[in-house]
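Data block below; observations after.
The complex appears here without one of its protein chains, the remainder shown in place.
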Amino acid sequence: MSFITFAPSQQKYPKTDSTIYPAMNLPKYKITIENVSSYYGTVQALKDINMNILPLSVTAFIGPSGCGKSTLLRNINRMNDYIPDFRLEGSIKFDGVDIYSKFIEVENLRKQIGMVFQKPNPFPKSIFENVAFGLRIQGIKDKSYIEHQVEKSLKQTFLWDEVKDNLSKIGTALSGGQQQRLCIARALAVEPEVVLMDEPTSALDPIATAKIEELVIELKRQYTIVIVTHNMQQAARISDQTAFFYMGSLIEMDATSKIFTNPSEKLTENYISGHFG
Amino acid sequence: MKTDRYTLLLTERIIKRLLQGAALVTVFTTLFIIGTLIFETYNFFREIPLVNFLFDTEWTPLFDNKKYGILTLLSGTFLTTFFAIVIAVPLGLSIAIYLNEYTNKRIRNILKPTLELLAAVPSVVYGFFALTVVTPFLQRFIPALSTFNSLSAGIVMGIMIIPFISSLSEDALSAVPSSLREAAYGMGATRFQTVFKVTVPAANSGIIVSIILAISRAVGETMIVAIAAGQQPRLTLNPLVPVETITAYIVQVSMGDVPHNSMEYRTIFAAGITLFIFTFILNNISFYLRKKFKERYE
Partner (left out) sequence: MNNQKKNRLIDKAFSVWGFTSSLLGLIALAIFIGDILNTGLSRLSWEFITSLPSRFPNRAGIYTALLGSAWILVLTTLIAFPIGVMAGIYLEEFQKKSRFANLMEINLSNLAGVPSIIYGLLGLELFVRAYHLGPSIVAGSLTLALLILPIIIVTTREALRAVPQSIKDASYSLGATKLQTIWYHCLPISIGGIFTGVILAISRAVGEAAPLIVVGALAYVPFAPKSPFDSFSVLPIQIFNWISRPQSGFTVNAAAGIIVLLLLTFVMNGLAIYLRYKWQKKVKL
């Protein structure tokens, strides 16, 4: 099982495009979440969550603030590890492997499960270095490979044409929408399999938001995407599956079309129709 | 590739240990400070009874008729600290309030660092100031003032510690949520009323911390008093005559050629531990208060 160590060996060379990755090798579910409860100190943030996330699809987490959707997202690549007093019960499996197992190196896990945050957070470095950072810390020195990956990632996020002449410009000087696309490119450059997005458009204007949404739909051809959003229309527009959370519990998860037209839970219906939240 | 990963993790582990080692230096510093002080003080008290140390009214270890009454040195320390605080607290607090509530950001950004220069001036320089400017000036009004006295030393020390009080108090004041202030303004209070009825009470523990730290600083201040307050140990509360503080005594002995392992040598440690105990208590009170204050507003 090569993914137990998440050996970075094949990352040295461009991977074959995963759209032509043989279908038989794909597990049915990319991520399996079983009986997950998590706590910040004595406060329980998640209550016994069970869900499966399909590969090469967009899964949206919706629900009112504080419902636990961001906590769950951050659990998927163990971003909560550094929070003192954080505790998790249950298991989260990535390609069938428990990511909280002690055999997992969390850094390697995060190379496979990338993340994009609420507010664009480019490093105060050049655009090029922003995108190249993930490769550099893996010890990759091959300059042409790095250049290739930077260009590829920036093209994937439709940013290449806008910045190709100013790659040495500092990343923080871009507009908000460009910054967020830069952050997505930065996450893609290490060739993750899953990209987690934590309300990626909440700090952006409608035009930039539309661009990111387009991009997300485009990206699901190659990546499994999990997106937390406050905006229900956004979930309806871009996701295949939608999970509705309320007060730390997963109330309902189903195909997006079903959730938005015919939810099985009353609570979901109330939320969707804007009765609270 | 696998070994690369292994080396990386190993390096991380080693570096983390190194960093931890550096942090432990602070622990050893404290242990060594307390250790040395106790060790030499123990030797001191093997010969001098504690009762004499605490209750004798003279301090004459360098003379033939040796007396070891620490109160003598403490009175000098008390006097200089007292005048320093009398000067620094009203000025420092007024400055803090003025900076935080009455000025705009631009003036504050100029005044604050400039005021901090006061604390940056080496204390030997302040000593010179006290001796050659302040004392002659005060002698015009107080003819009885000796060349060396605790009054000028204290006043000048007060000027030096103004920034301790003004900076820390200003931090405490600005930590008070502006909603409190707005509530007072909303009821028609003037700025002055808002400051003294709302903001200052809300920031009181932060302000007390700043005063305690300033006292601790004044108690331990050395060069100003060594230069301007004199080197004549005397149990007195008269601000006009020469006195000697604990710190000045340590300097006086160190300037001379005192053989190690002699009684005179041990006296500086006995004096030092007295000083240490005072500052230790003050620092811990301030640490405790600061923690309380943080919990309230963060």
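We just call them A and B in the order they show up, numbering each chain from 1.
We adopt the following convention: contacts are C-beta pairs under 8 Å (C-beta built on N, C-alpha and C of every residue); 3 or more make two chains touch, one makes a residue touch a chain.
It should be emphasised that the depicted structure is a prediction, and the values quoted were computed from it without experimental measurement.
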| item | value |
| --- | --- |
| Among B:45, B:78 or B:128, residue touching the chain not depicted | B:128 |
| Touching residues on subunit B - with respect to the absent chain | 8-9, 11-12, 15-16, 18-23, 25-27, 29-30, 32-33, 36-37, 39-40, 90-91, 94-95, 97-99, 102, 111, 113-118, 120-125, 127-129, 131-133, 159, 162, 190-193, 195, 213, 216-217, 219-223, 226-227, 247, 250-251, 254-255, 260, 268-269, 272, 275-276, 279-280, 282-284, 286-287, 290 |
| Absent-chain interface as seen on subunit A, which is shown | 77, 79, 82, 84-85, 107-111, 114-115, 117, 119, 121-124, 133-134, 137-138, 172, 183, 186-187, 190 |
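The working rule: only the chains that are shown with their structure count from here on.
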| item | value |
| --- | --- |
| Whole-Å gap between the CA centroids of subunit A and subunit B | 53 |
